[in-house]
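Apart from one protein chain that is not included, each protein chain of the complex appears where it belongs.
Up next, subunit A:
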Amino acid sequence: MGDDGIGVTVAERLAGEPLPAGVAVVEAGTIGLGLLDLWQGYERVWLVDAVRMGRSPGSWRWLDAADLLCLEPGGFDAHAGPAGVLQLAMALDALPQEFSLLAVEPGLVERRMGLSMAGRRGVAAALAELRRRLECGE
């Protein structure tokens, strides 16, 4: 589905690089409620995904839990999207110390293989930002 694969591509590329101790990269697919298990034992959790924000394709921004709940309001349902999982984690007091979503604006989300030019730019920019934060231990 074109640029819907931005998050997967970032995860695959980052997983192939040397990472600092204690850092793990997981391509979690549509894991939903399983996020609660996945982030157990970690202090910081960064999600990376394509998010329609009405910005320039290929651009990115960090969203925190409050931003995400504004973007995707509503209760917990079968989709168990990040907002529902966040609400449940908050209610359970099971949020990691730091939670952020690196949201990348997709270009083309349609039935096609591979990323658009804007999607590829978004992947490169997201990787650079993640490397920067990992290197400076932010």
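The definition used in the following text is that a residue touches a chain if its C-beta (ideal position, glycine included) is under 8 Å from a C-beta of that chain, and two chains touch if they have at least 3 such contacts; residues count from 1.
One rule holds for everything that comes next: contacts and distances are computed from a predicted model.
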| item | value |
| --- | --- |
| The complex's invisible chain, by UniProt name, from "ABC transporter permease", "Imidazole glycerol phosphate synthase subunit HisF", "Glycine cleavage system H protein" or "Ni/Fe hydrogenase subunit alpha" | "Ni/Fe hydrogenase subunit alpha" |
| Among A:L88, A:L108 or A:L134, residue touching the chain not depicted | A:L88 |
| Among A:L36, A:M53 or A:L95, residue touching the chain not depicted | A:L36 |
| Touch list for subunit A against the chain that is not drawn | 27-34, 36-37, 75-80, 87-88, 91-92, 111 |
